[in-house]
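As you look at this complex, bear in mind that one protein chain is not there, while each of the others sits in place.
Per-chain numbering from 1; labels A, B and C assigned in written order.
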Amino acid sequence: MALRVRLHHDAFDPLAALAAWQRHLELELELDPSSPPEPSRQRAAAEAHFIGRVRGINAAGEPLDALELEHYPGMTEAQIEHLAAAVSARHGLIHALVEHRVGRALPGEALVLVAVGADRRGPAQRGCQELLEALKHEAPFWKREWIGSSGRWIEGNTPL
Amino acid sequence: MALRVRLHHDAFDPLAALAAWQRHLELELELDPSSPPEPSRQRAAAEAHFIGRVRGINAAGEPLDALELEHYPGMTEAQIEHLAAAVSARHGLIHALVEHRVGRALPGEALVLVAVGADRRGPAQRGCQELLEALKHEAPFWKREWIGSSGRWIEGNTPL
Amino acid sequence: MTGPLQHGQIRVRLFAALRERAGWSERSIALTPGQPHPTASDLWWQLELGGTAAKDDGALPASLRVAINQAFASLDQPLQAGDELAFLPPISGG
Partner (left out) sequence: MTGPLQHGQIRVRLFAALRERAGWSERSIALTPGQPHPTASDLWWQLELGGTAAKDDGALPASLRVAINQAFASLDQPLQAGDELAFLPPISGG
């Protein structure tokens, strides 16, 4: 199981992150000495991705200037790795990538990227969804919406 | 609703296709004269993607040399557009992209890319899944597995 | 690919395993003036697409679907001059 967790303090490009992860996985396959490679070491036949971005308006319909994400350095990374490993084991995932923004983010900027690979579409899709829900409820992040100089902490997540 | 359907007769890079689609959507937003843009014209806050690739082995565990995809030129494209529009309307999607390989594809090469955008993660994830299932069952494609010079038509899809 | 249809004809297309079993991919069929218009089901038997079994001997394959003018259609829809009829084996896309 290949696993990568990254936090970004500045804006990040999720498609560039996906491309870098793909190059890493391809390199791992090339370095694999088994010939022919084990099925679990082949390129995943099914990949599911999710990208979440900062909304331009809040739940009350007001335009937002920014969204701030606070985290718990050390625990946040460790907890995401723990959650990703658990979801991967449950669904037999071949690889999992989580990239998450922290700090002050502007509307339209990427907040979170989850990308998983599996041998079939069902485990890939379910694994991606479960990992996203786990991040939303079990990884220590706190959001604050900014309108001008007024900030308001958000309790809970947007509905599914 | 922005919709793009593409068939590829040669190998295609799904991340490059996603990046091109993203540039197209950004350009559309820039060209939009409404100020501030309508919520439905803002960048989608939630994106779900699926990438399917050619497996290196078939359901019986035999190594495959290639997978051939036959389609019905004209009907296939029209039917995918119809399916994508129906799923988009059902889930309120903001955009949908389908890129699909046809012809002879090698193990590891991309077969299908589905990418949808919505305002929330639930519609994005469900819309992406439903569109993929619709493609598998309602778009005229036929797969043939090749082992050496022996080809076998596949009836039905791999299980979820 | 054959050329433009003659007046009073329909075009029949086969795909994938059906095409290979029949040994052809496309044919033009002339409608008989004064006769009821055939359905896809009628042409399945007339063209012997299920092999040599006669209509009374067998059922259509349960998985068989057809398209008329590139849209899914009923096997029992009467065909019109100029129509393109396609017999579609089970789909396996995505």
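What we mean here is this: contacts are C-beta pairs under 8 Å (C-beta built on N, C-alpha and C of every residue); 3 or more make two chains touch, one makes a residue touch a chain.
This one's a predicted model, so the numbers in the text were calculated from it and none came from an experiment.
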item	value
Neighbouring displayed chains - absent chain, whole complex	A
Where the missing chain touches chain A, by residue	52, 69-70, 72, 74-75, 78-79, 100, 111-112, 132-133, 135-144, 153-157
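The working rule: only the chains that are shown with their structure count from here on.
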item	value
Chain whose average C-alpha position is farthest from chain C's own	A
Length of the line joining the C-alpha centres of chain B and chain C, rounded to whole Å	29
Length of the line joining the C-alpha centres of chain A and chain C, rounded to whole Å	49
Residues of chain B whose C-beta touches two or more other chains	52, 132
